[in-house]
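The complex appears here minus one protein chain, its other protein chains still in place.
For chain A:
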Amino acid sequence: MEAHYWWIVGGVLFVLLNTAAGLIWLERRMLALWQDRYGPNRAGPFGILIVLADTLKLFFKEDWIPPFADKVVFVFAPAVVVASVLMAFAVVPFGPGIVVADMNIGILFFLAMTSLGVYSIVLGGWASNNKYALLGAMRGASQMISYEVFMGLTLMGTVILSGTFNLGEIVEAQKGMWYIFPQLLGFVIFFIAGIAETHRLPFDIPEAESELVAGFHSEYSGMKFGMFFIGEYLGITLISSMIVTLYFGGWLGPAFLPGVIWFVIKTFVFIMVFILLRASMPRPRYDQLMEYGWKVLFPLSLLNLLGTAAIKLIIDK
């Protein structure tokens, strides 16, 4: 391994974990702005030290493992979500040449790693040995698995257009035109599936605090809960950066800024859209969510795939 490789790995880890922590502050602050409040504004300038205070609080909180829980799995589950999301970042091209693993099966690896996130929810809910947690985990798992199906299908549109699974080459292939234009439908489906995949509002069905206490993490406290929390924010960052990579030309942009900066700006915009969604959307009912996924988005993604393939064939002929 070359030396600069470890710099990339360390840098990506450092930036991502700090982004996830910063997003806690950003989300609270932006939600407050959109609800005519101030949000955290006491600890440090603009309340930015609230993250530090939150982390300290999480460390000093009683880290309780219920006596009826399956202890090994209970401790293991929150680590899975963080690990799987961080693994998925390995294939994201942050800039020209700045990628942890330049794999030819990048998209497949991404899909595989996001699928692993389901384990975190199911194992966490199951190990809690609690009906609410189990119900939340079941709902979360069915939601994530359903939305994963057409998330993969809709990604194939960009694969057909670019002719590669390699995310770096997909970005390169968007030099002429970002895939948002030929793949608008695909983008919309991927975006919705991405929200469901990170179980963010409006699709935060597994949590649903009014019905299921807090869903799959009802029994979690202290830093183990913090891991689920960080995992969620990492998930937002991952889906945003994937949207940017696949549909918005990744690190491509006018040359007066380096590629990484363009990538960060575009990703940031989508993170903001995620937060804005949380501020403005009501949560659908569970059956509505599943119906929407299987009866609307799934056929649409199939149509998108077939249509893209047909048009590509016609043009190539």
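Points to keep in mind about this one:
Operating definition for what follows: a contact is a pair of C-beta atoms (placed from the backbone, for glycine too) under 8 Å apart; a residue touches a chain by one contact, two chains touch by 3 or more; residues count from 1.
One rule holds for everything that comes next: contacts and distances are computed from a predicted model.
Remark: of the listed names "Phosphoribosylformylglycinamidine synthase subunit PurS", "succinate dehydrogenase", "NADH-quinone oxidoreductase subunit I" or "Electron transfer flavoprotein subunit beta", the one matching the undisplayed chain in UniProt is "NADH-quinone oxidoreductase subunit I". Remark: the omitted chain is touched by one listed residue; of A:4, A:37 or A:285 this is A:37.
Within the complete assembly, A:281 is the residue of A:13, A:145 or A:281 that touches the hidden chain. Hidden from this view is one chain, which touches chain A at 33-38, 276-277, 279-281.
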